[in-house]
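One protein chain is absent from this view; the other protein chains keep their places.
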Amino acid sequence: MIERVRVAVVGVGNNTSALVQGIARHRRTGDPAGLRRPVIDGLGVGDVDIVAAFATSAEKVGRDLTEAIFLPPNNFPCLDGPIPSVGVPVTRGLVDASGVERVAAALAGAEVLLYSAPSGRPETARAYAEAALAARVAFVNTTSDPVARDTALLDRFTAAGLPLLGDDLASQFGTSVLHDALLRLLAERGLDLVSSYQVNLGGTEDFRNLVERPNTKHQSKLNALSAADKVQIAPLGYLSQLGSQKVAHLNIEAQGWAGTAVSLDVKLKVHDPSGAAGVNIDLVRLAASALRDGRGGHCAEATPLFKSPPGTPV
Amino acid sequence: MIERVRVAVVGVGNNTSALVQGIARHRRTGDPAGLRRPVIDGLGVGDVDIVAAFATSAEKVGRDLTEAIFLPPNNFPCLDGPIPSVGVPVTRGLVDASGVERVAAALAGAEVLLYSAPSGRPETARAYAEAALAARVAFVNTTSDPVARDTALLDRFTAAGLPLLGDDLASQFGTSVLHDALLRLLAERGLDLVSSYQVNLGGTEDFRNLVERPNTKHQSKLNALSAADKVQIAPLGYLSQLGSQKVAHLNIEAQGWAGTAVSLDVKLKVHDPSGAAGVNIDLVRLAASALRDGRGGHCAEATPLFKSPPGTPV
Amino acid sequence: MIERVRVAVVGVGNNTSALVQGIARHRRTGDPAGLRRPVIDGLGVGDVDIVAAFATSAEKVGRDLTEAIFLPPNNFPCLDGPIPSVGVPVTRGLVDASGVERVAAALAGAEVLLYSAPSGRPETARAYAEAALAARVAFVNTTSDPVARDTALLDRFTAAGLPLLGDDLASQFGTSVLHDALLRLLAERGLDLVSSYQVNLGGTEDFRNLVERPNTKHQSKLNALSAADKVQIAPLGYLSQLGSQKVAHLNIEAQGWAGTAVSLDVKLKVHDPSGAAGVNIDLVRLAASALRDGRGGHCAEATPLFKSPPGTPV
Partner (left out) sequence: MIERVRVAVVGVGNNTSALVQGIARHRRTGDPAGLRRPVIDGLGVGDVDIVAAFATSAEKVGRDLTEAIFLPPNNFPCLDGPIPSVGVPVTRGLVDASGVERVAAALAGAEVLLYSAPSGRPETARAYAEAALAARVAFVNTTSDPVARDTALLDRFTAAGLPLLGDDLASQFGTSVLHDALLRLLAERGLDLVSSYQVNLGGTEDFRNLVERPNTKHQSKLNALSAADKVQIAPLGYLSQLGSQKVAHLNIEAQGWAGTAVSLDVKLKVHDPSGAAGVNIDLVRLAASALRDGRGGHCAEATPLFKSPPGTPV
């Protein structure tokens, strides 16, 4: 019989809402739609239990996780109505390194700590990683803050036989994946790229935060593309009306035989938090499986699930 | 020094116009834009000479090839103004098997016969193949009529050391390629297809002919897609205003994590004849190279350039 | 106090499903969303009662109207779950003129007969009109069959003080309205139309029927446009995956100052039956109001709601 995966999560935002609701939905319906890997080393989606959750928002701390995921600014939709409580109250999270021991204690019984807070607080990310080390729990970093790329830290996880997976989760399906696939397809067919642009619009709090510090993300998006010199990326647009949906408009102008024009216009609409949860469900199972096997440090199978795995520049 | 490739072409339609103009343009500019393979076995684009052309239209027969390509119903644009005459008058083509000897005689000096007439006349296609055999010339069949899939015929070409490449040219970049790439990408990322449609609009005479016998093409388009059961293809629409351009509208509705919606809308605009010419320029060089090496029959390198290569059902 | 409008309906297809469900929804929610005229001569949407329904399908006859609207081939969605029965069983309808008296008897107590069957059966339409005359009931013809344009019939309704409204309902919002508005806007701003196309895709049984006799509809769509000579309409595409939705793709290419290009691409997605029901709810109230006032014949206020009102060519 399969031992269920016990996951603690940091951050009770839209991505956690999508994860929690999706697991509940999968248990209810068994529907494998939208799953990249229904089973990983014997572990199904329904075998994942969220056993602890950390957040800093005063409104969320103390509330049951299954209620807290619907509090603003979260706006991922309530998919199938209220979900059954799992008896996990949201615990007050870290803001600096001072509470590491408290968090480590709260991790007792967990196998994986999924770090799913907003990017941009590397000290906090590393403090949680320390707590995971202390509690002998695998760590998954979905943010762009360098954790798995911190060589000293990675070495300590490896030596301790604890998995450390990161950094910067690559969404299951998003603008970069699509844009790059189209540019590669054109190149494969011998077409020459003339110009291309990408506009991203979103309505989540995470998106609003990105709009305010666009440069990092902008560069990271360009890095993700194979023909970056001809591609321009418009500033992110925060539009509250989109809720948890993301809309992207892509244009590609190319040349075929005899210089004749080929043009492509694409509109993509996705739920951003689903794109994260659909990868997180794989990452926590990969981490648990590695932990159980005593495989510490990074895990090769996880590499394609991150934009900045160990070895890429910080 | 490279010996130039001497090609005879059957059909003086848009595809031949694109081929002739593109070669002239390449000689003038050297611009490699839009070429899948600039050089094949030492043969560049500018090394291809059209040395004979066959057509049945009374207006075209007897005219210089470089003029005939601009006569109606051809509507591929005149790209860079008039092109220098190569002194090749259009020869009266076959309508049945009665003129095979005359055509074989006219092929003297050619290495490759590129059969680029409209699909739907298998007897004519095979008559030209007989002429090629008689004249010891390689044969390339771009139509969906079964020629390379005619096992007896293929065996005779093989035995004679003459290349026979076909059937049904796969455009360099068109709706099927794009639609299939998108469907595959979604599947790779674990998304589940809900529904998808494809609408094709075009303004060439070839397109108008297809509209009148849509069933074959319709099925062939579905065969080209990996998830055919959820994909629907709208009837082809002939719109003269599009000229030699083809426009496709694609929609894909899928499900990601927790059944949330992912949707994609795409508009593609290409010049259909360029998509054919960009492949024909590779096929004639592959055929010439095989002929010179004494490699008869089909040529593995050509397989991906056809929708129905030998071995696929007739 | 308002006397409620008693309507009998011919045809229990998608349009009737949308009408019945929309009235029930409006009564429950009071939501005025999507209403062109919330109140007409004192009559609200919730004041309309369907008191009789005629159909020819063996599966529908005898079933309660509130169940029959969900039977195939109807595919308008069930909006808010099952709706309360109004105790109206579907009555066997006419197939020729032989049952006029039976229908007239069944109309007792109705004020308006809404003829909402498929177009293409003018004899049947006129037989129902005879039944309405006999029962002293107003008649609304939403089909393109000439009824209100039948001068003799219109004169008889006028003389009898009975309203006769028709022909060919103009959808509340559809491709023609949108395309024409855009073409007019360009003309107003001094832009010159170069070319324009329209593709319509749909998934209802009505749509499938239109695909099989496209010519009439095609011409009627062109008539609806102000710059018909430069506009081309692609063949209708029946795609079952669309259900009761209609999708249109429009393209407009124009010239502005100094001949520079202006281009517009539009995708429109609507529920076809909602476009009909949103107009039918106004037509039955206009007809009831005219009947109560003794205003027989056509009604000027209804003219803009039809594509072919009295006076336009048959």
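Just so it is clear, A, B and C label the chains in written order, and each chain counts residues from 1 on its own.
Rule of thumb we're sticking to: a contact is a pair of C-beta atoms (placed from the backbone, for glycine too) under 8 Å apart; a residue touches a chain by one contact, two chains touch by 3 or more.
No experiment lies behind these values; they were computed from the predicted model shown.
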Omitted chain's touching partners, listed by label: A, C
Residue touching the undisplayed chain, where the options are C:D49, C:D64, C:D265 or C:E301: C:D265
Residue among C:V61, C:V86, C:A134 or C:V177 touching the omitted chain: C:V177
Of A:I2, A:V39 or A:A234, the one touching the omitted chain in the full complex: A:A234
Residue numbers in subunit C that touch the chain omitted from display: 18, 21-22, 25-26, 31-37, 79, 172-173, 177-178, 181-182, 185-186, 189-192, 255-271, 274-275, 277-278, 281
Missing-partner contacts on subunit A, residue numbers: 195-197, 199, 201, 211, 230, 232, 234-237, 239-242, 247, 249, 251, 265, 267
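By our rule, only the chains that are shown with their structure count from here on.
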Chain contact topology (line, ring, star, complete or other): line
C-alpha-based rotation, subunit B on subunit C, 0 to 180 degrees, nearest 5: 180
Inter-centroid spacing, subunit B versus subunit A (mean Cα positions, whole Å): 45
Sites on subunit A at which at least two other chains make contact: 265
